[in-house]
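Every protein chain of the complex appears in place save one, which is left out.
Moving on to chain A:
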Amino acid sequence: MTKRVDRRKFLAGGASIATAGLAGCALMGSGSSDTIKLGILEDQSGNFALVGSPKHKASLLAIEEINNNGGINGQQIEYFDPDPQSNNQRYLELTRRMINQRNVDALWAGYSSATRETIREPAIDPNDQLYFYTTQYEGGVCDKNVFAVGPTARQQLGIVLPYLVEEYGSDIYTIAADYNFGQLSADWVKVLADENDANVIGEEFIPLSNSEFSSTISRIQDADPDFVMSMLVGSNHTSFYKQKASAGLDIPIGTSTAMAQGYEHLRLDPPAMSNIYAGVNYMEEVPTNRNTKEGGFVDRYYEKFPDAPYLNEEAENNYFSIYMYKRAVEQAGTTDQEEVKAALESGITYPAPEAPDGEEIKLVPETHHVNHHMWVMRADEEHNVQAVDDRVIDETFLKDTVGCDLTSKDEEKQYTPQDYYEEAG
């Protein structure tokens, strides 16, 4: 089911983004107090546009659906969605504008962890702004104001790594992007390897600017692992998959970053992503009725955005978290942020597209994270993607290891695995 993305589609896609942007601008002027105001800061241009614009689009879909069905407690949602342009400085300015001038009731913002940290301490925490961070990330943020509803590294790697150890063997070679996210994810590979009686026999961190992988490929071949764990990030690193295929490197690869976010299996020619296993809570191909059935999430998304190239992991996270917010406001009976936070901490659940029929994913009160339904998704030689394993994986690092409990203690901190595991040192 490879979807060809041609130039006309892209032109039209660009136009629809521009129109969506204008729609946002048009709404900006009409600030009235009987609407619920949401800030949606997601990248529509710049380096993160490829992965950020599905988040933006899915947010608009959720808001439109809610408004068409009578809003929240009878109130319509009004949204502000200026484009942060993948620029952290601009994120900080826009976040302050959302809080101080637009008085948003809740804020969704940012793709990378660097963006989250740019706005969290200087803007979110001083204003106690209710903030949803939805990207899959390294984990560990224990902050009263932050609801980090994307899956953590421990959840993503926790579904795919044990599966690959079972399938292929215990020798692991890690390649990861050389910054905070990649380093911490590599630490989690070590922790999970230890828990699953496997060994990390090699580890390499790749600068984000690097797009030439022949020496990395040669080092992997020398080490001869049973499988590779890849936490490569960004467009330069995408070249790795093309180059390893051309070099004939056919070792299975597990990943928390490829396919589900930047849809490499549709953008690259086969067999670049052949035998790659993604540990994710969601990607377009996740085979649940809520997702792929007629009239499901995928259908509704492409009906609203016919030219969108892909519906990615973070798009679903924005979508379900806006609905979780709706449930919390309805329960609280107000948009007062402290009361909505309390409602969110009461064990809110939602039948998200990632979960099979009859199952709802749960927002954990103590940690503000989500116990996700996780999937192992495998791409074959033709880049067809299929689910090979799935189960609910709880967020355990903050809850059990750290003991973060935001219902009883007001914290604003990020914990890292080094503080708790010898292997991660």
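We take it that contacts are C-beta pairs under 8 Å (C-beta built on N, C-alpha and C of every residue); 3 or more make two chains touch, one makes a residue touch a chain; residues count from 1.
The definition used in the following text is that contacts and distances are computed from a predicted model.
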item: Name under which UniProt lists the unshown chain, selected from "Amino acid/amide ABC transporter membrane protein 1, HAAT family", "Ammonia monooxygenase", "Homoserine dehydrogenase" or "Phosphate transport system permease protein"; value: "Amino acid/amide ABC transporter membrane protein 1, HAAT family"
item: Options A:F205, A:Y323 or A:Y421, residue touching the unrepresented chain; value: A:F205
item: Hidden-chain contact residue, picked from the options A:D197, A:D222 or A:E294; value: A:D222
item: Contacting the left-out chain in the complete assembly, out of A:N47, A:N196, A:T292 or A:T349; value: A:N47
item: Missing-chain contacts mapped onto chain A; value: 4-7, 9-11, 13-14, 18, 45, 47, 49-50, 53, 178, 204-207, 209-219, 221-222, 224, 235-236, 238-239, 242-243, 245-249, 264, 267-269, 309
